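Report on the structure given below.
A single protein chain has been omitted from the complex, and every remaining protein chain is retained in its original position.
Lettered A, B and C in written order, each chain numbered from 1.
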Amino acid sequence: MDFKRRGILKAGGAMLALAAGLLHSARTLAQQWNKAAFETKSFAATLKALGAGASTESNQIQITAPDIAENGAVVPITIESAILRTQAIAILIEKNPNTLSADFEIPEGTDPFITTRVKMAETSNIYAVVRADGKYFHAAKEIKVTLGGCGG
Amino acid sequence: MKRLPLVVLAALAGCASGPSDDEARARAEQVFRESFTHGNRQMAARVDQQDEVQALCTRYRNEAPQDVADRIGSAAAAGIRYPASGKFLGDWRQGERIAQDGYGLRFTDADTKRPNGGGCYNCHRIAPAEISYGTIGPSLYRFGALRGTGEPVQRYVYGKIYDSQAFLACSHMPRFGKNGVLTEEQITHLVALLLDPESPVNK
Amino acid sequence: MADPMRIRANMAGDKVEVRVLMAHEMETGQRKDASGALVPAHFIQNVTVSCAGRTVLSAQWGTSISKNPFMHFRFKGGKPGDKVTISWADNKGERRTDEAVIAGG
Partner (left out) sequence: MNGIMKSPGLPALLLAAALPCICLAQQETQKEIERYRQLLAEGNPADLYEARGEELWKTKRGPKNASLQQCDLGLGPGVVRGAFARLPRWFPDTDRVEDLESRIVTCMVSLQGFKREEAIRNPFSAPGRPSDLEALASYVAGESKGMKLAAPLSHPKEIDAFRIGEQLFYRRAGPYDFACVSCHGDNGKRIRLQELPKLTDPNDARKIFTTWPAYRVSQGAVRTMQHRLYDCYWQMRHPQMDYASEASIALEVFMAKYASGGEIQAPGLKR
């Protein structure tokens, strides 16, 4: 899907002076950053910091990602949850210096589906953690990170 | 690769019409020297001048006629300096590190105290655990298991790493020993990686 | 001020499908520069997406989201002509807001 430049409304910084409501939320945006969770070093510690007591493995969570990433700087990952009333999806990378990579809040009416790209320090398990109805579920997939090219 | 008769080879070497090959080569040498003027001066001096082997392999595009190939091969073989101790097998663990390491001799490699790597995995499959390997060179997996680990093979592997052209004129493989890229000790570690029965290559 | 985001929003059945690229270095704070000094962390921490006055996605990001971040997601309740507005804020207090009009199916 190529981004057709002409079809896209290009908004400059001036957009900041948007309706107060949005501006308000943009300003409060920065405060909601779960520093503790983003500094945890393991799957279990991250779960605790996210407020999860326990998390049960579920085959209702699908992780689409390559088995081998040619470069750890950009690893495409898609997570889709078939668990009813999914409210949040988090991405955890076990062997990264900080395990928690991202936490997406999924409001009513938004698909429990998210694609993004993460950095992986080395071959590792990637966990997708889903919160649905206040309960936590997870699935995992190992992604091998290889050394491409003849650098190194 | 079938050997082409000599006459065809000569024709191939001067295949382009227009200025003769020598004239085009002289012009290219001048353009080359004028295109690396802002970078590292020592490195420029080294690449501006080709040694005889580099010049011949360039001229014949790595397919030298038999007589030229024999001359290159025998000169290379005569130039190999084998370890005075006669000990070819170093430590395969250090060999694996050298084979993985691509550091050294690049214009960004400022730390001249750090030893050069061999970068062998760039072109060869070696230990089975490494899935990110190259295929410019043949697979060396199970090299010792397939070819034996006695002194003649050790001597061959040492010589091949020291100066690959002693065994294949105009080989793509760098002359690691001859060009001073790897030390004698580093080469013995690589020999061990390929031939030590304990090395993962032979498991 | 960072370069504008590239936002593509179009209908996919009854849902709005959004793909967005954001121009940001996303420094982890673990990288050393040429002189060996640690480059301080500089990364997007919060993202909010709204359409027709309603928040349709919000995210908190750590340092391991790739440089020039990409996101693809879908939501119900938007129609062609509506605007999708995306805002981000990073750990240095820098902000950017851009929007795109939802194209037809």
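The rule we apply is simple: contacts are C-beta pairs under 8 Å (C-beta built on N, C-alpha and C of every residue); 3 or more make two chains touch, one makes a residue touch a chain.
Just so you know, these numbers come straight off a predicted model, no measurement behind them.
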| item | value |
| --- | --- |
| Interface partners of the hidden chain - shown chains only, full complex considered | A, B, C |
| Residue of B:Val68, B:Ile98, B:Cys123 or B:Ile161 in touch with the missing chain, whole complex considered | B:Cys123 |
| Residue numbers in subunit B that touch the chain omitted from display | 1, 3, 16, 18-19, 24-25, 27-29, 31-32, 34-41, 43-44, 46-50, 53-54, 57-58, 61-63, 69, 73, 105-108, 121-123, 125, 131-136, 138-139, 141-142, 146-147, 152-153, 156, 160, 167-172, 174-175, 179-181 |
| Absent chain, residues of subunit C that touch it | 3-4, 6, 19, 21, 23, 25, 27, 31, 33, 39, 66-68, 70, 72 |
| Subunit A residues touching the omitted chain (full complex) | 1-3, 5, 10, 64-71, 73-74, 76, 78, 115, 117, 146-151 |
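Assume only the chains that are shown with their structure count from here on.
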| item | value |
| --- | --- |
| Pair with more cross-chain C-beta pairs in contact, given A-C and A-B | A-C |
| Between subunit C and subunit B, distance of the C-alpha-averaged centres to the nearest whole Å | 48 |
| Subunit A and subunit C, separation of their C-alpha mean positions in angstrom | 12 |
| Approximate Å spacing (C-alpha centroids) for the pair subunit A, subunit B | 46 |
| Contact footprint of subunit B on subunit A as seen in their complex | 68, 144, 146-148, 150-152 |
| Subunit A contact footprint on subunit C (complex, rising order) | 1, 4, 6-8, 15, 19, 21, 26, 28, 30, 45-46, 48, 50, 53-67, 69-77, 83, 85, 87, 89, 93, 95-101, 103 |
| Touch list for subunit A against partner subunit C, complex | 1, 3-4, 7-13, 15-16, 18-19, 21-22, 25-26, 29-30, 32-34, 38, 73-75, 78, 93, 96-98, 100-107, 109-111, 113-120 |
